[in-house]
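Note that one protein chain of the assembly has been removed; the remaining protein chains are unaltered in position.
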Amino acid sequence: MWLKKLKPYLNFPLLAAISGMAYVIIYSAIDHIKQNSSSELEGKTIIYYWEKWSGAEYNAMKSIVDDFNKSQDNIYVKMLSVSSIEQKLMLATAGGAPPDVAGVWSHTINTFARKGALTPLDGLMKRNGIKASDYIPVFIELCQLYGFTWALPTTPGTVGLHWNKKLFREAGLDPESPPQSIAELDKMAEMLTIVKIKRKGINTRIRYSQLTEEEKDTKDFSIVQLGYSPSIPGWYNEMWGFWFGAKLWNGKDKICANSLQNIEALQWYGSFAQKYGIRNLQEFGASCGNFASPSDPFLSEKVAMVQQGVWMYNFINKFSPAMEWGAAAFPSADPARLSNVCIAETDVLVIPRGSKHIPQAFEFIKYTQKRKVLEKLNLAQRKFPPLADISDDFYQKHPNKYIKVFVKLSESKNAKSVPAIPIWNEYKNEFIVAYDQAFTGITTPATALENISHRVQLQLDRVIKRWELVKERRFKEWRKIDDQN
Amino acid sequence: MKKSNFISQIVIYFLLIGGAMLFSAPLIWMFSTAVKPIEQTMSLPPSWLPYQYLLQKDGQEIPVKIEGKLVSAAFQVHLAGMKSFVIIPADKVKNGVIKLENGNTVIPADIKLIPASKDNMFIIAASENNDKKYIVPAHDINRVIHFRWENFSAAVESMTHFPLYLRNTLLLCFITVVGTVSSSALAAYGFSRIEWKGRDKVFLLALCTMMIPFPVLMVPLYCLFKALGMIGTLQPLWIGSFCAGAFNVFLLRQFFIGIPQALSDAARIDGCSEFKIFFDIILPISKPALMVVGLFQFMGTWNDFLGPLIYLTDQRDYTLALGLQFFQSQSGGTEWNYLMAASFLVVIPVLILFFFTQKSFIEGISTTGVKG
Partner (left out) sequence: MTRIERKRMLTGLAFISPWIIGFVGLTLYPIIMSLHYSFCDYDILSEPVFIGTLNYQDMLIDKVFWKSLSNTFIYAVFALPLGMAASLFFAVLLNCRIKGKSLFRVLFFLPSLVPMVATAMIWLWMFNGKFGLLNNMLEMIGINGPSWLNDELWTKPAMVLTSLWGIGNTIVIYLAALQDVPRELYESADIDGGNWWHKFRHITCPMISPVIYFNLVIGIIGSLQVFAQPYIMFGGATGGPNRSALFYTVYLYETAFSYNKMGYASAMAWVLFIIILLLTWMATKATRKHIHYGG
């Protein structure tokens, strides 16, 4: 009667475990059959490539990798989509098990190169005939640090003003002429803003610009449609200074967070809270959905102007295909002195320290840098190649009719990017908090920025002192690696 | 039934139903997102029931997407060389000639007046694959509730190696549950049912290992696994489960400690070995606690994201929790409906497992009279 004895143990978890094992065995068998395809790898050097993208962007890159593998007899690239790539790459590099190629952001170079975690590519570039002059300057400069090149760019992006032509027309503005200066932007924003207010006990919808001075002061209204606010989508807080001619640091050892231009930028940012009322803006914000969702405020036509990157086209196309829109440079405070200001960034490919197959890894990177390949990749991701020379064919095939605006912005001398400051992440977070404090009126712009400067300068001094100690050793190391490759 | 009893029953049900409604919200939301088209996900205020617009045309019902509304008269204009039509406000057209913003004029190939007004709204709609556009009176379009079951198969398909991920996850769950339950039960017994010198000090040490935040242990742990040659394999994900984690040991210890010592003493007098006491007496009466430990471990492994993220380097080794990440694009264009459909499929097995596990907690089946 062993069955009876066993009965108390025959419960669901046990059954689940047994059926689980059955699954395992079945799928192992399936897997075994599938695995026979491994013969195609025989005799080839396998290059491990970690990419931060997933989804459509991943598929675009995957097709490039497939093309490369087909064209190759000696090298096989194994591509892996990795989330939280910076963290994983850091652990893997520290632990001595990095991939051969990694697709990261340009600002990742900043952290990794300085700590000796990347391979300098200059020697390899020279021998393979890749020159810095092949690229749009801002993008190759993003790959350089301390006179070495650490990465090569793949899919870049710049940001510009996107505006809704229909809402412009409704406000009596010319839908074909976006604002040319910050002052004009502010004025247009007032005309494009519609509020709901009680007048003599009756709910009325009216444009902000038509409110009486008294109504503007009491701010007893709710926002129905917003012309513009830099708090939507709330990015780039740390970089608004660029449109006022500000610098974030002197490039060497001094933080300039509290420079006059930065204070001016923060005052402008805070002026929206003062003008429209912080509570009103927060309530309006709460009625909007996430970025890049159908209820994104710009895509659902509740906000007339927004600063967004070249990628915005994809989301307009997906969620709001009927929208009439345009893209141009975001206006600066002083258009005579500062024109075509933008933030430029790029996705890059790097070879982490500890890769066992540097020449083969570079062979793959070199392949991705061909104009034909870069154009194919960027057409699929709806971006533009980071190259100085882009074919007419590319522009013709590109579905975004404003693509040239973004290319032109990247070529501007005012194309800015994340500064190569060693403690950028910390600096950026401090900025975000300071902007929030000034926006909600907890502190004044000047005090908030003074606090940042003080706090971040302390950290910077420390890091620089540390760098001075290891500088010579690092340079020697890098020159040696560079010569060897 | 006494009256007070009846009232207390009502109060209990009221509390339970209220709580249950609040607590089941995430799963219901997940499900409703899973069967929506992407345009309806993340809308504010959220709609719980997914819907679809049906256009009544020539006795047929065509599913459409709404692109806009017309509340004032306008012209539907076909321009030469353009595939679809454009909508031009009535005041921009004079005598069949369109005046453009820049002052130029255009004569359209085909023009049709749409008599829209505030009371007679017209809707601009497009077929689901965007190849046809319609302008129709609002009452021709009906909103109906529609579940997109096909999202589930699409989600599984786009997670290319779904069966592989499922296999890896199940394998890991099986190994870790066996490892955790056996090793923690043993260790908890040693920490509770046997008196030995220094026992409580060693136990305190075990507790301490839980008190150090994990992020600072990650780097050395990674290096350790690298030195052991385990990076890129599933081993780092299960090896620890055989080493009696402090949480489970502590939990089982608290259960074991409540069992009367007299039970063990009697068995010892009968000449039973410690292991026999452990296996034949303590384990059977601690079944609910062991189930809890097993369940928690199963869930932990099933949902673990960080471990697989750090240690796995081949897509074929990925687990379901890690595979779900493919739907979350770094660019912000998360495919919420597919993400939720896949997550829902991933949650259901654990839900069923839990349903059956909690059945073993039916008032005092096995242990009545043990304590006291």
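Order as written gives the chain letters A and B; numbering starts at 1 within each chain.
The rule is simple: a contact is a pair of C-beta atoms (placed from the backbone, for glycine too) under 8 Å apart; a residue touches a chain by one contact, two chains touch by 3 or more.
Note that the structure is predicted; figures quoted are calculated from it, not measured.
Trainee: Give me the visible chains that the unshown chain touches, in label order.
Mentor: A, B
Trainee: Would you indicate which residue among B:Met30, B:Met121, B:Val136 or B:Val178 is in contact with the undisplayed chain?
Mentor: Selected residue, touching the omitted chain: B:Met30.
Trainee: Of the residues B:Pro89, B:Pro115 or B:Pro260, I need the one that contacts the missing chain.
Mentor: B:Pro260
Trainee: Of A:Asp67, A:Glu215 or A:Asp436, which residue touches the hidden chain?
Mentor: Hidden-chain contact among the options goes to A:Asp436.
Trainee: For the chain left off this view, which of B:Phe85, B:Phe122, B:Phe174 or B:Phe247 is in contact with it?
Mentor: That would be B:Phe247, which touches the missing chain.
Trainee: For chain B, which residues lie in contact with the unshown chain of the complex?
Mentor: These residues touch the chain not displayed: 8-9, 12-13, 15-16, 19-20, 22-27, 29-30, 33, 42, 44-46, 183-184, 186-187, 189-191, 194-199, 202, 205-213, 215-217, 219-221, 224, 239-240, 242-247, 249-251, 254-255, 257-261, 274, 278, 288-289, 291-292, 295-296, 299, 303, 321, 324, 328, 339-340, 343, 346-347, 350-351, 354-355, 358-359, 361, 363-372.
Trainee: Could you list which residues of chain A touch the chain missing from the display?
Mentor: Touch with the absent chain occurs at residues 86-87, 90-91, 93-94, 111-112, 115-117, 279, 282-283, 285-287, 423, 425-426, 429, 432-433, 436-437, 440, 442, 455, 466, 470.
In this section, only the chains that are shown with their structure count from here on.
Trainee: Going by the contact rule set out above, which residues of chain A touch chain B in the complex?
Mentor: Residue positions touching the partner: 8, 11-13, 16-17, 20-21, 23-24, 27-28, 30-31, 48, 52-58, 78, 80-84, 87-88, 91-92, 94-97, 99, 174-176, 287-295, 311, 314-315, 318-319, 321-322.
Trainee: Quick one: which bits of chain B touch chain A in the complex? Just the residue numbers, please.
Mentor: Touch residues, chain B against chain A: 38-44, 67-68, 101-102, 124, 126, 130, 163-164, 166-167, 170-171, 173-174, 177-178, 218-219, 222-223, 225-226, 231-232, 284, 291, 294-295, 309-310, 313-316, 322, 325-336, 353, 356-357, 359-360.
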